[in-house]
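Apart from one protein chain that is not included, each protein chain of the complex appears where it belongs.
Chains here go by letter, A, B and C, matching the order in which they are written, and residues are numbered from 1 within each.
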Amino acid sequence: MDLSVKLGNITLKNPIMTASGTFSSKENSEFIDINQLGAVVTKGVSTAPWDGNPTPRIAETYGGMINAVGLQNDGVDTYIENELAFLNQFDTIKIANIAGRTIDEYCEVVQKLNNSSVDMMEINISCPNVKCGGIGFGTDVALAGEVTAQVKKIAKKPIIVKLTPNVTDITEIAKAVEAAGADVISLINTLLGMKIDVHKKKCVVANRMGGLSGPAIKPVAIRMVYQVRRSVNIPIIGLGGIMNGEDVAEFILAGADAVAIGTATLIDPTAPIKIKNEFSQYMDLYNFKNISELKSSFIN
Amino acid sequence: MDLSVKLGNITLKNPIMTASGTFSSKENSEFIDINQLGAVVTKGVSTAPWDGNPTPRIAETYGGMINAVGLQNDGVDTYIENELAFLNQFDTIKIANIAGRTIDEYCEVVQKLNNSSVDMMEINISCPNVKCGGIGFGTDVALAGEVTAQVKKIAKKPIIVKLTPNVTDITEIAKAVEAAGADVISLINTLLGMKIDVHKKKCVVANRMGGLSGPAIKPVAIRMVYQVRRSVNIPIIGLGGIMNGEDVAEFILAGADAVAIGTATLIDPTAPIKIKNEFSQYMDLYNFKNISELKSSFIN
Amino acid sequence: MKYNGNILLNQEIAPNIFKMIIQCAPVAQNAKVGQFVNVYTKDKALLLPRPISLCQFTNDTITLLYTVVGTGTKEFSTYTTADTIKISKTLGKGFAPQNVKTHVIVGGGIGIAPLLALAEELSAQNTNIIAVLGYKDHQYLVDEFKSICNEVYVSTDKATSGFTGNVVDLIKMKHISGDYFYACGPKPMLKALSTHCTQKNIPVQVSMEERMGCGYGACVGCNCKVNNKNQKVCKDGPVFLGSEVNWQ
Partner (left out) sequence: MKYNGNILLNQEIAPNIFKMIIQCAPVAQNAKVGQFVNVYTKDKALLLPRPISLCQFTNDTITLLYTVVGTGTKEFSTYTTADTIKISKTLGKGFAPQNVKTHVIVGGGIGIAPLLALAEELSAQNTNIIAVLGYKDHQYLVDEFKSICNEVYVSTDKATSGFTGNVVDLIKMKHISGDYFYACGPKPMLKALSTHCTQKNIPVQVSMEERMGCGYGACVGCNCKVNNKNQKVCKDGPVFLGSEVNWQ
């Protein structure tokens, strides 16, 4: 069985990637063999260090969780020195996830990573746009296209644009970033959610609102992958609530070329490998010899 | 303890309502005493009978369900003769939920219900707008305001506008319908979702996409109630994933004046009463004497 | 409203087919042939109840036969007599046993289960009962039917024993007939049988299956066109007249 997939020019040995912010190379390497992963997507990195939000940052919901980490990170220089240097020892595709509050900030990180060992860069356009008064780049068609175009102008590595699901029409945003030159689209980021502690009578996370992830949101993710697959021609990385091998198949049937495992990895650090093995078994069960066979088995 | 709440001029004996499409007066009356409910919201009704979507119409998801009933109903005349006539025997607030493909269709139903025994009407603006090529009334600020304004012009009963969560900015829509004269806002309707059967390799529901409901979506609903409460001044009916008495309290703390029970009633026909009793116990536990006390206990 | 039942038996009677006997008097007391119960899972990721037909019942017990197809039925298969199980009251309008000389009962796969209670009820009348049972390969309940029916025909998709092929072909080949037919099984089988019966001018009651949300008539998930009218399989059915179903 050949599990390899292509994201543009880049070949992944299998479609299983990690989701940004839910995997820490050093920590997870104590539990799993990173060489077995199709790709590692590291957590959001910005020009300068970001402090993130106050704690508590985590809440649990029915079949999901809310996080309001607020993109805490030590900045791109430290990232290159530490996490990326550590990742270099492994035979996997390395993808940096990039955060920014302005187009310039995104571009500055891209510039610094251009000459690094990362194979691809993922632009997280869910960050608030400071210039436009905090509206997300990812929720505005024009801004989403603009940030993609500017990044593409300078990027020396393939660019993945990661979309937020908190929009009226995901296909408009997807088309805009494709038109602006995105090489790959990944979706979905978290749904905006909130939880109130009815005993303490206040929000569970200090930031009040946060991002909802986990199996609860999978139906929204599957729907969006399906819609976007029918709107653009570039490869799609599907994620949102993947917990097992059949979930991987569901995303690929919906139209994803590769998938990423997020919340499941927080629950169990070995999840990406466990899920990869289950997915192989699924492929075996139906005698699929490669991912295209699975993909084209979908009855529309 | 006084559980009564006001929605504009209308007083509900308690904040527990049924959610449209998840409660059938005759069927549920075999299980519970309808007199104990704050209000009954009946399922979507249109001018002429609608056939709805082909089956299967239901799929189960992690902590939720997808439905694509497609607003099947027998039309407003039959509704008045049957369900409404049946409901008249109960001492509860009767609310008709109205579906339409054009503003005229909405208005026609409102016209017919003006002289009926319904106490309020709930306009479901998640229906596709046929004139504008199927875009939902509820996903477009101008259309949402327009349908509200037209309906308000002719309505002789208070109008609730029910919002869809599938939008980038719920507060914009809420402000538009308030400005257009809505008396009450209810939210949320279902999130657009999809499920694929990885064994049959096709969508589980015949219509492919459907509405995701149940506890999985509660964090999105709470977030939107919270946001809308801080954007408009009219009363809010909160719903989405309520499964127990504490969930009711969570919605009220977020800013809801009343709540509706949807999916929980499908799982257990006695759910609205069970939840009402649990909510009373919660009120007792913290010695709240009325709903305002609970509401104002929220620590922002 | 959910009732607690005690599990008296939960046994695999054929590969992946389980028989469960549940003691729950308030539910069993109102049971009618062809009705079903909503069975609740303990797994909280699964919200919706699983509708399972009554295979048999007494004053205080119901017997269910179920195939393990997914997460819910897999969970049920792990229960032991130490467990309790949550079920609804009996739901739906079941079969309407007729007063005729010869009854023909036709079942396909797990659809055979609810027909046993029907056969038992009919056997109280002093009439002829013919059962035609179709299986994929492994058989179950055949002895039970044999002990109360006058004739029992068996077909299997794979040539394990008896006729190989579907039940409707078997009925045609063997010219099996009677005054009234009752059937439960996959939709294509019910449709083919209805066509056959309509041609022969024999009435047939068919028990339909549709993906359900609530099981008691609130969600309109389980629609079925009957006599050109929308009907709820869970509440108006599951049993309809084959000649009146608008087959697609």
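In this section, a residue touches a chain if its C-beta (ideal position, glycine included) is under 8 Å from a C-beta of that chain, and two chains touch if they have at least 3 such contacts.
Note that the structure is predicted; figures quoted are calculated from it, not measured.
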Residue of B:Gly21, B:Gly63, B:Gly145 or B:Gly210 touching the missing chain in the full complex: B:Gly63
Of A:Leu143, A:Leu239, A:Leu266 or A:Ile291, the one touching the omitted chain in the full complex: A:Leu266
Residue touching the undisplayed chain, where the options are C:Glu12, C:Asp43 or C:Asp137: C:Asp43
Footprint left on subunit C by the chain that the document does not show: 43-45
Absent-chain interface as seen on subunit A, which is shown: 21-24, 26-28, 30-31, 43, 51-52, 55-60, 62-65, 67, 69, 72, 74, 204, 214-215, 263, 265-270
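Note that in this section only the chains that are shown with their structure count from here on.
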Chain occupying the most central position, where position means C-alpha average: B
Maximum centroid distance from subunit A, chain identifier (CA atoms): C
Two chains sharing the most C-beta contacts: A-B
Separation of subunit A from subunit B, taking each centre as the mean of its C-alpha atoms, in whole Å: 33
Centre-to-centre distance between subunit C and subunit B (centres being mean Cα positions), rounded to whole Å: 36
Distance between the centres, which are taken as Cα means, of subunit C and subunit A, whole angstrom: 47
Contacts with 2+ other chains: residues of subunit A: 63, 215
Shared-contact residues (touching 2 or more other chains) in subunit C: 45
